[in-house]
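For this depiction, one protein chain was excluded, whereas all remaining protein chains were kept in their positions.
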Amino acid sequence: MNKNTLGIFGLLVAIFAITALLNDKFISAYNMQNLIKWSSLYAVMSIGVAFVIITGGIDLSIGSVVGLVAVVLAYQLKVKGIDPGQAIITTMCMSLLIGLIHGLLITKAKIQPFVVTLCGLLIYRSLGRWLTDNQSLGPVPLEDDKGYANIDTINSLDQIFSGKIAITDSFNLPTPALFLLALGIAAALFLNRTIWGRYLFALGNNEDGARYSGINTDNMKIIAYVICSFMAGIAGILFAFELDSVQPAQTGEFYELYAIAAAVLGGCSLRGGVGSILGVVIAAAVIRLIYNSINMLGISTHLEFGILGIVILLGVMADEFLKRYSAQRAAAKQKES
Amino acid sequence: MNKNTLGIFGLLVAIFAITALLNDKFISAYNMQNLIKWSSLYAVMSIGVAFVIITGGIDLSIGSVVGLVAVVLAYQLKVKGIDPGQAIITTMCMSLLIGLIHGLLITKAKIQPFVVTLCGLLIYRSLGRWLTDNQSLGPVPLEDDKGYANIDTINSLDQIFSGKIAITDSFNLPTPALFLLALGIAAALFLNRTIWGRYLFALGNNEDGARYSGINTDNMKIIAYVICSFMAGIAGILFAFELDSVQPAQTGEFYELYAIAAAVLGGCSLRGGVGSILGVVIAAAVIRLIYNSINMLGISTHLEFGILGIVILLGVMADEFLKRYSAQRAAAKQKES
Amino acid sequence: KTDSEGDNDSSEARIAYVTNGVDPFWDLCAAGVRIAEKEFGIGCEVHMPTKGVVDQKRIMEGLLAKGIEGIAVSPVDAENQTPFLNEVAENSKLITQDADAPKSKRLVYIGTNNYKAGRALGKLVKEALPEGGEVIIFVGRLEQLNARQRRQGVIDELLDKPEQELSSVKFDAVDAKNLTAEGSKYTILDTRTDNFDKAKAKSNAEDAITKYENVKCMVGLFAYNPPACIDAIKEANKAGEIKVCGFDEQDALLQAIKDGNAHGTISQQPWEYGYESVKMLKNILDGKQPETSFHEVPFLVVTKDNIDEFWAKKKEMAELGKQD
Partner (left out) sequence: MAEARTPLLEVRGLCKQFPGVRALHEVALELHQGEVLALIGENGAGKSTLMKILAGVQPADSGEYLIESEPVRFQNVRDAMAAGVALIHQELNLAANLDLAANIFLGREPNQFGFFQNKNIHNEAAKFLKRVGLDLPTDTLVGNLPIGKQQLVEIAKALSCDARVLIMDEPTSSLSQTETETLFEVVHDLRRQGISIIYISHRLGEVKELADRVTVFRDGENAGDLAKDEISHDAMVRLMVGRDLSEFYDRQIHSPGKVVLDVEQIRTPEHPNTEVSLKIHAGEIVGIAGLVGAGRTELLQTLFGVTPALGGTIRMNGELIRPQSPRDAIAAGMALAPEDRKLHGLVLPMTVRENASLASLKRDQNKGLLNFPAEEAVAEEAVEQLQIKTPHLEQVTRFLSGGNQQKIVLGKWLALTPQLLMLDEPTRGIDVGAKREIYRLMEKLAGEGMAILFVSSEMEEVLGMADRALVMHEGRIAGELARNELSEQAIMQLATGTPLAA
C-alpha cells in the first residue's frame, strides 16, 4: 500500500470508527454483509473506469452500459427464453463490443473520449428502453412465470451472482465480493506486473513518448476501453441479479459519476498516468460507507449527495496538499544531505 | 459565420426542412414559438459552458446550479415572501458566488475542474433538496396563494422572464429569446472583441504561454467559471418562471450534459482554445429541434436520447473529417502554386 | 382489418395519454389505453416523459402543435403547473388522471383517492400487526402529492386519527421520526426516500433492518419499494418476523403475498386509469360532458385471499395491452 492509498484507507477507517461508535448496530454481521455487497458491486465498475482514467481518458457511458447489459440479459432470459449460459456470454460479448467501438472511435476516428462516451451514455440508454419498450424485467423467474427456459440454471446463476456463502453462523459472504476479489487481483496484476499495464501508465503520461518507444498506443487505449466496458458489463449482470428487476430507463443511471468519483478519490489523476486498483476499491467502499452511515445515523437522505460531494472535495484537496507538502519536505531533505 | 459554424447551421436547416416536409403542423406559429423558447433556454446555459470549455475546463455542475437557483428563487418568493427584485438579485449573487468558488478551487487549490464541478453537482442538488425538504415550489403565486409578497411584481417578473411579445397576429416571440439575444451578443463581443476574450483563447491553448506573456491566467479562468455559473443562474430563473414549478430533486438534472453536448456540437474543442458563441447557440437549437421533430413525427420517445447521441457523434465525426480533408486540400493547393 | 389498424395508428391519433414518468405502472395503464382504443375506435398516443416537468411540458406543447383533440395527463407538479394546464385546456380537451390539478380548468379528474388508499394500506398493516409495533415507510420521492396523501393515510390510520378530507389533508413533516399517538399501538419510525434508484431502495431497506431491530412492518409506497423490502428481509433471514405491506402490483410483491412473505397490497388497478381516460375523452369529444369533476377509480385491497384472481387479471391486462 503506497502513500496515496494510505490516505483513503485512513478515511475509510475513520468513518467506520465514528459510525460504529455512534451506532452499535453498525457492526452487525448483517450490516457488514450489505456493506460488502454494495461496495463490491460499485467497486467492480470503478476498477474499469480506473483503467480508462489511467490512459488519460474518461468513460461517461458506464452507467448506461450497466443498464443495457442488465436489460439485455433480463430480456434474453425472460422474453426470449434463451439458454442462461448463452445469454451471459452474449451480454459479455456485447459489453466487449461496446468497449471496442469506444476505443476505435477514440483512437482511429480521433474523437475525444468525453464526446464518444457521452454519446454512448445517450445511445445505450435509449437502446435498452427501445428493446423492451421500457418494460421492467426480472432476470430471475417467479414461481409460475412462463417464458423462461432452464429455470434451474437461472436460479443457480442467481446463486452465483447474488448468493451468499456462509462463513460463520451469522456472517455470510456475498458472492459479489468474490467477483471483486478475483477481478481486482487480476486488474492489479495486469496494471503492475505486466508490460501492458506499464504501457498504459506510460501512454497516460506521455502518449507520443510511448508511441516512439514502439508501443502500439492505439491498441493499448482500445484495451483500456474494452476492459472498462467489460467491467461495467460484469457490474450490470451483478446488479441485475442483485435487484431481481431491471428498469430500462433507470438501472445504472448516474453510476458513471459514482465510478469516476471513486476512481478520483482512490488516487487516479484525470490527467492520466496515475492510479492504483487498491485505492479505487477502497474509495468505492468509502462512498458506500458514507451512504450506509447516513442511514445508520439517521441523517436526512437529502444530504447524502452533499456529504458525498464534500468528502470527495476534501479528500482530493487533502491529497493535493499532502503531495505538495511532502514534495517540499523531500526537497528540503535533499538540500540538507 | 466561419466554416465550422456553417456545418452546424446546415444541419439545423436540414432537420428543419425534413421535419417541415413530413409534418405540415411543424411550421405552425405555435410550434415555432415553442421551439424558439426552449432553444433559448438551453442556449443561455450552453453559452456559459462554452466559456469554460474554451479555457480547457469543464463544468458538470450547471444542471445543479440551474436547480438550486430555481429552488432558492421560488423559496424566497413563496416561502419567505421576500421582495421579488431582491430575490432575483440574491439568486444572481449566489450563482456568481458559486462560479467564484469553482474558479478559486480550480486555480488556487489546483483541483481539476472535473472534480470540483462534479462535487458541485452533488452538493448544490443536495442543498436545494435540504432547503425545501424536497417539496416542489412555484415561484409564481396561484390564485389564492398566501405567503407571497408583491404579487404584482412577481407577475410582471413572470411576464419578463416567460412572457410573450406579439409580433404578428398569430406569432408571439417568447421573451427568453430576447435574453438569449442580449446575452449571446454580449458573450460574442466579449470573446471576439475584448482583450479578455483573446486572453481566454490564449490560455485555453497554452496556459503557461499565456502566463509568461503577462496574462493573469488565474483571474481569467475564474472569470470564465463565474460567467458559466452566472449563465446557469439566468437559465435557472428562466426555467423557474417558464415551468412555474420547481422540483428540488429534478429541475436541471442532466442539463450539464445538454449544455456540454451543445458546446461540443457547436464547435468548441474540449482541449480548449477553440469555440464560437454562434455555433453553440445553433447547436443548442439543433438539439431542441431534434426533440421537437421526434415529437412531431411521432417517433418513439424511447429513441430520443439515442437519436441525439447519434447526431452528436456523427456531427463531431463529420467535423473532424472535414477538418482533415480541408487541411489536405489546402496542402495540395499550395503544392500546385 | 387494415382500417382498424389505421385507427390505432399514432399519426391519426386524436387523443393522447401523458404520464408523469417512466414506470411499469404506466405500462399497465397503457394496456388499458390499448383496450379502450379498440373498444371505442379512437387512436391514442401514449407519452412517458422521462425527465419531469420540463419533458412533460415540452411533450404536451408538441401535442398541441400537432392539433391533438384531447389529453389525459398525470401532472408531475399539479399545483404549480396550473397555468400551463389551463393553457392546454384552452386548446384541447384536458382531463387529469392519477394526480389531480384541482385549481386548473381540467374537465375531470380520474383517479384513486390516495388518502383513502393510504388508510386502507394502514388497515392492512393493522391486520398484519394486530399487536401493534414499529413501522417504517419507504417511498421514492415525497414531492408528489399522491405520495404524501398516501403516506398521511397510512399514518392517520395507524395513529387512529380522524379521517381527513382529500382536498385538505394536513401533512406531517416529511422527516418526522418516531411518530406515535396516545392510545395507538403503532410507531412510525421514519420515512426514507430513494429518488427512484432501485439499488438505493434496497439498501435503504437493508439499513433500516440493521438500524431498527424492533421494526415489525415495512411499508412501501411506490411499486418497487415492497419488492426491495421483501428481498432485504429475506436476506436478513427475518422472513415472517417483519411484515411487508405495499402499494401497486409488481410481480415480486404478488409472489410474496402468495408465499406469505408479504401481507397485502393496494392496487389502483392502473389499467382502469388508461381505459377510463380514453373512454372519458371519447365521450367528451362526442359532446357528453362529465357529471362530476372527480371520477374515482376504486382501488383494490389484495391479500392472500384474492391474490390468484388478481394476478390472473393483471397478467391478462398486460397481455392484452402488449398485443397492440
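Should a chain be cited, it is by its letter among A, B and C, assigned in written order, with residues numbered from 1 in that chain.
We adopt the following convention: a residue touches a chain if its C-beta (ideal position, glycine included) is under 8 Å from a C-beta of that chain, and two chains touch if they have at least 3 such contacts.
Everything quoted here is computed from the prediction, not taken from an experiment.
Note that the absent chain touches A, B when the full complex is taken as a whole. Of the options A:90, A:155 or A:205, the residue whose C-beta touches the omitted chain is A:205. Among B:3, B:80, B:108 or B:193, the one in contact with the hidden chain is B:193.
Looking at subunit A, the residues touching the absent chain are 193-196, 198-199, 201-206, 208-216, 273-274, 331-332, 335.
Listed for subunit B, the residues touching the missing chain in the whole complex are 193-199, 201-202, 205-206, 208-216, 273, 327-328, 330-331, 334-335.
Definition applied: only the chains that are shown with their structure count from here on.
Of all chain pairs, the one linked by the largest number of contacting C-beta pairs is A-B. Taking each chain's centre as the mean of its C-alpha atoms, subunit A lies 31 Å from subunit B. Subunit B and subunit C have CA centres that are 35 Å apart. The multi-chain contact residues of subunit C, meaning those touching 2 or more other chains, are 48, 50, 175, 193. For subunit B, residues that reach two or more other chains under the stated contact definition are 133-134, 304.
Those residues of subunit C whose C-beta lies close enough to touch subunit A in the complex are 22-24, 27, 48, 50, 175, 177, 190, 192-194, 196-199, 202-204, 206-211, 213, 224, 227-228, 231, 235-236, 250-252, 254-255, 258-259.
Contact residues of subunit B toward subunit A in the complex are 58, 105, 109-112, 114-116, 118-123, 125-127, 129-130, 133-134, 257, 260-261, 264, 269-271, 300, 302-310, 312-313, 316-317, 320.
By the touch criterion given at the top, residues 23, 25-26, 28, 30-31, 33-34, 38, 41, 129, 133-136, 138, 142-143, 145, 164, 239, 242-245, 247, 249-251, 253-254, 291-292, 295-296, 298, 300-301 of subunit A touch subunit C in their complex.
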